[in-house]
Each structure stands twice: as C-alpha cells, then as structure tokens.
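A single protein chain has been omitted; all remaining protein chains appear in their positions.
For chain A:
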Amino acid sequence: MTLSPQQVRTQVMNYLEVTECTIIEASPLHVTVKLSPRADRMLTDRPYYWGFVERTGVEPETLSFTFVFDPEKYDSLASGASTQAPNRGTQPGAPSTDPQDSILARYFGVVPTQPWIGPGMIRREDVIYGSKRLLQIWSAARDEGKCLYLFENPGSRQRTTVFSAAYEPWLGVCYKVEMTCDLKREELHFVGISLVTGAIIDDFGTKLTQVELIPRLPENVHIQPLELTVSAGTDRLEAHLTEQLAALDYTWAEEARARLQLELSIIDVYYEELLKEPDEEKRLGIDEQYNRRRKETTWQYEPQVAVSAVTYGLFHLRST
C-alpha cells in the first residue's frame, strides 16, 4: 500500500493537531509549523537541548519546519509565484541545501540530520510516502498512543436520565503477526475481549471507530465488575488468535523448510569430506566453521511466526 500526498498530509496534520503544534501556514501542498514542545521532543532528536531546558528551566525554543507533501507541484507553484525560490533537497527528508556541500558531509559522507537551531530558521522537508519523517511521526504516535484507557461518550442525554448506564470493560489489542522465513509477510488483527462476558470480537478496531471515545469516566455511568483479569483476557485472546492463525495456509513454511533442508544437505556434503582431516587442530577449526554455517542457514530460512502488539488498552463501552 502506498499513500497519496493528500493521505500523507492528513496523517501529518492529524499528528500536528493532536500534539498542539502551531500551524503558521497551510495549503493542500504544504504546511509550515512551529512544533509544540511535546512534538519537538519526539521529532527533532535533541535530547541534550531538552535536558538543558529541564535543568535550567528556560523557556524552550522549538523548531519550525515547512513540510511539503507534493514537492513537484509545490515547487512549480513557488517558482511561478516568485516567492523565495526554495532549492529542493535531493532526498525526502533532506535539508534544503545540497548535503554534499558542507565540510561535515565531506568527512562523514552525509551530514547527520541535525536541525538548524535559531529563531526564524525554517527548514524545508519533503514529506512523502517512504520518507523518514513520516515513519518517525508514526512511531512517535505509537510511543504516545499505544496504551489506552478510554470510555464511550454516552452523549449529553445520559446525564439527565435517572438510571446509570452499565459500561462493559473490553481488553482491545491490535496484534501484528509477522510470518518470517527468508522472506516475510505480515497481518494486523485488532481483537477485543469483554472482560465481563468473555465474548471476543474480531474486528474490534472497526467497532471502536463507530463510537466516540473520551479519556474521562462520563457522569451517571457505572462500570461492570470484571469477571476476567486482564492477563486471563490476554490468554484467551492469544488462544483465539492462535486458532485463527492455525487455519491459514502454511505452504510458505513448508517451502522454506524444503529450502532449508536442501541448503543444509549441501553444507553437510561439503563438510563431510573436509571433516576427515586427520590433523586434530585443523579439524576443530573446520568443525567450528561447519557449525557456524549451519546456524547461519537455519537463522536465514527457519520459518516462524511472531506476534507483538501495536496498541492495546481497556475500552469501556456501553453494554448492549
């Protein structure tokens, strides 16, 4: 899957908005933004600066960027409108001047992407699909948004009704399944389990998008007591997921194992001859090499499935 400049823009703008950055200028093609301290910490890789701010208590000076989503159109418009002609960086996410020109670049090959510090300095960056900045924004979003504790917003009417509404706690986890051999395939499974009834919903992510979620306990609702602990819920989710995974096609793994066996047999034949070496010392050397090569090969081909969580949390939804 790839993203159009518009989709990338939506992602970036969402992030900037949530982290309360100050948008200075925006168009469908670009956004000029002064980062909030929170976003600055996540995006600019300046731990020393932030350490300094924390210790001395000075007013932090955050950085500003112009993120360009559609460099081609943006440049053609900019050159047409005779504003200060921005010279394009050579790569997505590169500083706007040619990185090969500085002394540092000559020594290191490329300049480490350090931001230019100072008020009024606005660095231009092309943010397109595949650029480092976009990946960084996603990973920053995950860092701050992975662990959740949320409530369904019951709407204003609930406040005035007599009966308190019953809320059911759900454990929701967005699992990432990585099927690896010498190649790889991935799947996402956003599943949820009710910690009251033990019911499991496969498409929990979609269910969550259908309600409005807020971080505070709304008035006049009560949470049903847990029948399952979080860790018992996890056990069941994992068992459920295992069941689903077991139903998949594992030809890929069989093929990978066949490749592995073939490679191993080639290695075995090759070293069998060499291991007849009479000299003890040499033979040990060869034996070590042989084992190393076998290990490497297994490491390369051995099929396995690893499951990790992208986001997770407790969701309190109105019971139905």
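Quick note on the criterion: a contact is a pair of C-beta atoms (placed from the backbone, for glycine too) under 8 Å apart; a residue touches a chain by one contact, two chains touch by 3 or more; residues count from 1.
Rule of thumb we're sticking to: contacts and distances are computed from a predicted model.
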Absent chain [UniProt protein name; select from "Pyruvate dehydrogenase E1 component subunit alpha", "ATP-dependent helicase", "Sugar ABC transporter permease" or "Phosphate-binding protein"]: "ATP-dependent helicase"
With the missing chain put back, one of A:58, A:162 or A:269 would touch it. Which one? A:269
Considering the whole complex, which of A:150, A:191 or A:221 touches the chain not shown? A:150
Contact set of chain A toward the excluded chain (per top definition): 1-3, 11, 14-15, 18-19, 90-94, 99-101, 105-110, 128-132, 134-135, 137-139, 141-142, 144-150, 173-174, 176, 178-180, 182-188, 190, 197-198, 205, 209, 213, 215, 225-232, 234, 236, 238-239, 242-243, 245-247, 250, 252-253, 259, 263, 266-271, 273-274, 289, 292-293, 295-296, 299-301, 303-314
